[in-house]
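Every protein chain except one is present and positioned as in the full complex.
First chain written, first letter: the chains are A and B, and each begins at residue 1.
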Amino acid sequence: MATDASYGNALAGGAQTAPSRTALQIVHEWVTTVDHKKIGLMYIVSALLFLVVAGIEALLMRIQLAVPNNTAVSPEAFNRLFTMHGTTMVFFVGMPILFGFGNYLIPLMIGARDMAFPRLNAFSFWCTFFGGILLYLSYVAGSGLAGAGTAPDVGWWAYAPLTAAPFSPGHSTDYWTLSVLLSGISSIGSAINIVATVVSMRCPGMKLTRMPLLVWLYTVMSMLVFVTVSPLTAAQIMLMFDRYLGSHFFDTQAGGSAVLWMHFFWIFGHPEVYVLILPAFAFANEIIPVFSRKAIFGYPAMVAASVGIGFVSLSVWAHHMFTVGMSAGSNTFFVLATMAVGVPTGIKIFNWLATIWGGRIQFTTAMLFSIGFLFQFLVAGLTGIMLASAPFDWQLGNSYFVVAHFHYVLVGAILFMLFAAFYYWYPKMTGRMMSEKIGKWHFWLFLIGFHITFDLMHIPGILGMPRRIYTYEADRGWMIWNLIISGGAAIQAIATIVFVYNLVWSFFKGKVAGPDPWDAWTLEWAAASPPPPYNFPQTPVVESRRPLWDIKHPEDADAYYE
Amino acid sequence: MATSQYGLLTQQPLEPWELPSRGVVGMLCLILAEAAIFLIFVVAYIFYEGKSLSGPTPAEVLKIPIFSTICLLSSSITVHFAAHALKHNKTRQTSAWLAATVALGTIFIAWTGMEWYELIYKEGLTIKTNLFGTTYYSLVGLHATHVVVGLLMLSLSLAFSLLGWQTEKHYNRLEVLSLYWHFVDAVWVVVFLVVYVFGR
Partner (left out) sequence: MNKAHDNGQTVDIHLPAPTAWPFVMGLGIALMLTALVTNMVLGVLGVMLLVVSAIGWFMQVLPHEAHETLTVSSAMVPISSTRTVLQHTSESSIHRRILPYEHFRFTTGLRGGLAGGLAMTVPAALYGILRYHSVWYAANLLAAGGFTDWAGASNQFLSQFHIDGLMAAIGIHIVVSALVGLLYGALLPMFPRYPILTAGFMAPLLFTGIMYSAIGVVSPILNERIDWFWFVASQLCFGLVCGYVVNLHARIRTSQFQALPFLIRAGIEANRGNRESSEDKSE
């Protein structure tokens, strides 16, 4: 029989009577855990480590590009840098960190004690973790000879036939394939877990129409994972057959098609963007109402829009392939489908604005990041609509304009919302508040750095600077822009250091948070901070979308109105 | 669990709260994901149909596997009966039906093995030969892998059943396994139609 007292103290670093344990015991506890909260934290911590690594790769690229004819890194190393940066950020930072938050929050929000398949959950995490390690093993063991490593250098979308054995000798591409395959197994496992948890583990009264929007969006995201990560897994298996068994899927010499790989990759690749952005929407859906002191506007419309985005996103993949040369009919179809995504997305933005409208807004750090997200996501969406039009894309495809556009989505929207989520749920996870003062520094530094880097990055793109070049001539007119962009990247790096400092400082010195520091409304705030392994002593019963509002205001409960 | 934790006035008594089994939901999700994987392989097969630069072609070397198809499809029925028998705790019947399922599945996989043997050693068709070989072996092989995994699980279930360890408490698990097996059979229908009927 274990008691629950030690758990909270261990995480909160509390001074109470937790028996001191050896390092080995602590490692054993974390390796063998099947608790969704610990697994969620492991996901988040491992993703943060990879975030730092991939961020350093980005900085190295920016140093190389800061001035023309630079030789800070060699061309070969530059190829590896952008490949590893992209692959790491998507598969070993983005997916794990979002799954980590989902793991941590979903059972708490629906009043469950754990995920549906706790052991599968642990397995998924370890697969991702080992996948990331395998990817970076390539730096030391790439070609099979110790010390003569080469990392993958075929770009994160690894177009055929560059990946074929004759053009990509050695094992560097195999490292990419295998680690992405491993990450795919993990993602599918996590997604199965999330859907089964949401369908089968809700507490009494938690109808689908009462679920927090975060849970809804994670469900949609998980359904998307099934139909997008699976095709990638299939394509990776084909690529492995090509490379190991000599089959001809993408071998143009034997009649195979390189374009087929593009289709397969982007059938995964574009919905993947929505797999990443839907959790960001999910965080916004929880954070914006709480700090506007209003219930979310248009709950059913938000759910419908999320499901709509899920469906439409499955039919837009080939807008990544306008420059490949498709028929006019397919071009038109993919232009229209891509623009159609703007409709449900627009609904979401208007609903967030309507939620803020007339609210009593509290500008906490989490809310600041959310507002930054709203603005930047709008801009990113607009450049997306620009690129969705095929003739425009023919001009700017594969230029820095595209790089700026998708970094606006990935950094300006997803990363901003992730930061907001850290500030918002950190008290729940550790029992301590993050410092608002350091947080404000983090926000403003990061905001300035972000806009300097990615606003200006559109300009060299329009001036014709192609992506993935390792250096450029001085007389192209890109010089000054690249220098400023690299400066902005440095400011973002400083902001990230401030953020990490805040994480560590608050863990030990932060103000002790009660169970409900934000006066919020969803179930996770009814558990202690940090929650004990069993989450809730009694299974909660909910009667509305905002169960904690009902407890705090029994005379005016939501339950009367729903 | 019956009363509200929060002492909130309930407008109406809480309705009975029953949710679907997590095993079934999890398996359905896995099936969705696997179906997407198969879809990609089927698309590749259809896309490359008739684009091989050299022989042999499907029409020359493939025979319609009617007997093994019947075996595999009827194993779907036997596994259903096995689960049904377990629900009513008739363990002997369960064992018998499971044994029949495993036997039928084994016949199927043995037939596939023989087909591959002939193709490789008599017709000289390997995964390297041409696009047909590439897509054929990967699609049928992917399906065969799923059959083998299913057979392993079914054999385990059969062993437990014979040892008397499997009781009606485990009905849910066998139901999940039978769902998987139905899926493997359904995929074979698609593979059969694409490869052996329309693809020849």
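Throughout what follows, a contact is a pair of C-beta atoms (placed from the backbone, for glycine too) under 8 Å apart; a residue touches a chain by one contact, two chains touch by 3 or more.
Note that the structure is a prediction, hence the values are computed from the model and not measured.
Within the whole complex, the absent chain has one touching residue among A:G86, A:P466, A:G487 or A:P515, and that is A:P515. Within the set A:L81, A:L134, A:L374 or A:M434, the residue that contacts the chain not displayed is A:L134. For the chain missing from the display, the contacting residue among A:Y43, A:F82 or A:Y175 is A:Y175, taking the whole complex into account. Where subunit A meets the chain that is not shown, the touching residues are 1-5, 8, 29, 31-35, 113-114, 118-123, 125-127, 129-131, 133-134, 137-138, 141, 144, 171, 174-175, 178-179, 181-182, 185, 244, 293-295, 358-360, 431, 433, 511, 513-519, 525-528, 532-534, 536-538, 548, 551-553, 555-556, 560-562.
By definition in this document, only the chains that are shown with their structure count from here on.
Averaged Cα coordinates give subunit A a centre that lies 34 Å from the centre of subunit B.
Listed in rising order, the residues of subunit A touching subunit B in the complex are 116-117, 188, 191-193, 195-197, 199-202, 204-205, 222-223, 225-231, 233-235, 237-238, 241, 245-249, 254-257, 260, 264, 267, 538-541, 543, 547, 550-551, 554, 557, 559-560. Touching subunit A in their complex are the following residues of subunit B: 1, 3-11, 14, 17, 19-22, 25-26, 29-30, 32-41, 44, 47-48, 51-53, 127-128, 130-131, 133-135, 137-138, 142.
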